[in-house]
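The complex is shown incomplete by one protein chain, all other protein chains being positioned as in the whole.
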Amino acid sequence: MVLNIGPQHPSTHGVLRLKVVTDGEIVSDIAPVIGYLHRCFEKHCENSTYEQVIPFTDRCDYIASMNNNFGYVVAMEDLMEIKVPERVEYIRVIMAELNRIASHLLALGTYGLDVGAFTPFLYMFRDRERILDIFELTCGARLLYNYMWVGGVSHDLPVGFVETVYNFLDYFEPKVQEYNDILTYNKIFIERTADVGVLLPEVAISFGVSGPNLRGSGVKWDIRKDEPYSIYERFDFDIPIGQGLVGTTGDCWDRFYVRVLEMIESTKILRQALKDIPTNGDVHQALPKKIRPPKGSIYRRTESPRGDLGYYIISDGSPQPYRLKMRSPAFTALSVLNEISRGWMLSDVIAVLGSLDIVLGEIDR
Amino acid sequence: MTVDRLIDWFPISATWPGLTFLLAVLICAVPVFLFIAVYALVVIYGELKISSFMQDKVGPMGQGVGLHAWRWGLLQPVADALKLILKEDIIPASADKKLFILAPFIVFIGAFIAFSALPFSQTLIIADMNIGIFYILAVSSLGVIGLIMAGWSSNNKWSLYGAMRSAAQIISYEIPAALSIIAVIMLTSTMSMQGIIQYQSGLIWGFLPNWLIFNNPFTFVAFFIFFISGVAECNRTPFDIPEAESELVAGAFTEYSGMRYAFFFLSEYANMFVVAGVAATAFLGGWQSPIPGLFNSPAWGLWWFMSKTMFLIFVMIWFRWTFPRLRVDQLMSVCWKGFTPIALVNIFGVGIWYLTLG
Partner (left out) sequence: MTDNQEQLIKEAVKKALQGDMDAVNNIEDRVTRSKAKAALVKAKREAAKTSAEPSAEEKSEESGSESKPASQSPNQQFAGIIASQFPNTVDEELSSETHIQLRPAKWFDVAQYLRDDPACLFDSLQCITGVDLGEDSGLEVRYNLHSMTHRHAIEIRIACSDKNPKVPSVEAVWRIGDWFERETYDMFGIKFEGHRDLRRILLPDDWEGWPLRKDYEVQETYHGIVVPKVKEGWE
């Protein structure tokens, strides 16, 4: 039977269409059809200036906008050889890690919803709201920030910011334990996700999967540690990898648990950053008056909550990019869906899709 | 009993017994239908509020008695019911019309006629048959036919999936439920609902009421088996894969709208009441008060029955918002490899207990 999941469906994370060929309940082939959210991001960039590209990058992965911005400005600053002040570096790391926590909360909450657990979804969104309130305090926007600019950030931290984030961290860290009790170690959840959709490391690397999906398969690869950018070398944090605690290494539960542990690591980074942030400095100091990078090209990767976010920028010396390609981690994650969910049941396809944590905005651009 | 009393009361019963019977049945059926409607409103409101409090929300707050002073949203379910009644009745063009229209009624009938054997109080039972509990178990399977009709006639692959899963689930979970009831019947030696409740009068060990749940460890386990199988029969989470929202939109009922959907909805809640009612009767003493001797007039009997049933329904709602859902094959393996063997062992256990310990 050829079934069609989506494009309008409660649990595809965005407008995604899956053409599923099933034999009863067992799935034999899945063909994802994407492009419903294609907004010609790359063509628009060729007609905009480098500053005008930043709001566009926000809208690609709309759940982790800070990290999208971060990737772009890191690539641009490498290309133009700009060095930003210390305070800007710390602010960027704080924002990126807060957004990482928010993104993981959404991923885990909606995954629980897909599997049928309605309540943890609301608990996680309640905590995500507190992070969005912090962002609103800083730059006025809750979801799409346009915050990190080439050479600096758009707004300096408001008064009382450090206090607020410390309060949030003190509130949040015990909550992770609560989530573990209610969802992660729940017997029914484990039965739904353990041993399902096992992603072997070689398959993952060949498919270009990265981020928590790759780490769930046991590969210790994190761009923040292995190709460090900004000031990540100064922080002391671990890279959690999947070890098959309740099933096989690389199953859905491992990917889920890696995200839970990553939230804890992000809180560690946040605490260290808040302690060491320089208290004064002009965040607009290093903003170039006119962005005209030298001729050349650059490919730079950063770690977004979904994996390796890469920007390939070709500049021809003019104020507009000649070509800008965004290599999105969710694109590669979705391509591996067919490989790992063949032979499982229809409910498992939903479980696997949720564990890959895709955002269609990033896939389609 | 009530039907019999009504028949005796009618002055024309001697000359036209058939007509009298029909009239008596109608007079009993209408209050039951009204009761189901009102009860559904109460339970829907309860579900919304309880789920909201469990999820750190506030739930419906708007419409209701006293718009500003008591913002309790008490009229929310009324608004829901009105909305469903006033919605456009869409029948998909390629659906099988006759079956499509018939399906909600059959599902509702399956739940509705089980009410005729529920003992609301000592004197308030529509028909006290000597096979009461057997009758309830039998007619609650009627709903399956309606579900399959709904899934098939919608001409929608997703509905078909939902209907097939649902049918398999309900039929399978009937077995452990029935086996648990057999354990009860073995002790009470009667299948009549009032008889089962009468058996549970008195005290054990001087202070515990002689309810079957406390009687012996095997019936204690049988209660849980029956209750969880009942939750599965109602298609409630953690067994709600047939209507799994995140996978199949609404399962077998995807194509239904308006009043027809309301009927399915209503019958799900009616089913919940039947399951909770039977569990309360067979294991928790029905309309008997926990303190024998006190509070056992018929009015109090109604109160005890309703409160036990409502407590069990609260537990069902609690389950729904706490657990993720089981996958279909896991559901089935829990039933056939878990519950059915335990229920069979229970029957043996009860028999041996009765013979050895009296």
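Lettered A and B in written order, each chain numbered from 1.
Following the convention adopted for this analysis, a residue touches a chain if its C-beta (ideal position, glycine included) is under 8 Å from a C-beta of that chain, and two chains touch if they have at least 3 such contacts.
It should be emphasised that the depicted structure is a prediction, and the values quoted were computed from it without experimental measurement.
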Self-check item: Contact set of the excluded chain (shown chains only)
Solution: A
Quiz item: Taking the entire complex into account, which one of A:23, A:81 or A:236 touches the absent chain?
Solution: A:81
Quiz item: Which of A:130, A:175, A:325 or A:342 sits in contact with the chain that's absent?
Solution: A:325
Self-check item: Residues belonging to chain A that touch the chain removed from view
Solution: 34-35, 38, 40, 42-44, 46-49, 52, 81-85, 202-203, 205-208, 219, 221, 226, 285-286, 288-289, 294, 296-297, 299, 301, 308, 310, 312, 314, 323, 325, 327, 331-332, 335-336, 339, 364-365
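Following the convention adopted for this analysis, only the chains that are shown with their structure count from here on.
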Quiz item: Just curious, how far off is chain B from chain A if you go by their C-alpha centres, in Å?
Solution: 46
Quiz item: For chain A, which residues are in contact with chain B within the complex?
Solution: 1, 3, 9-11, 25, 112-119, 122-123, 126, 182-183, 186, 188-189, 191-192, 345-348, 350
Exercise. Show which residues of chain B lie in contact with chain A when the two form their complex.
Key: 51, 54-57, 157-158, 161, 237-238, 240-241, 244-247, 249, 320-330
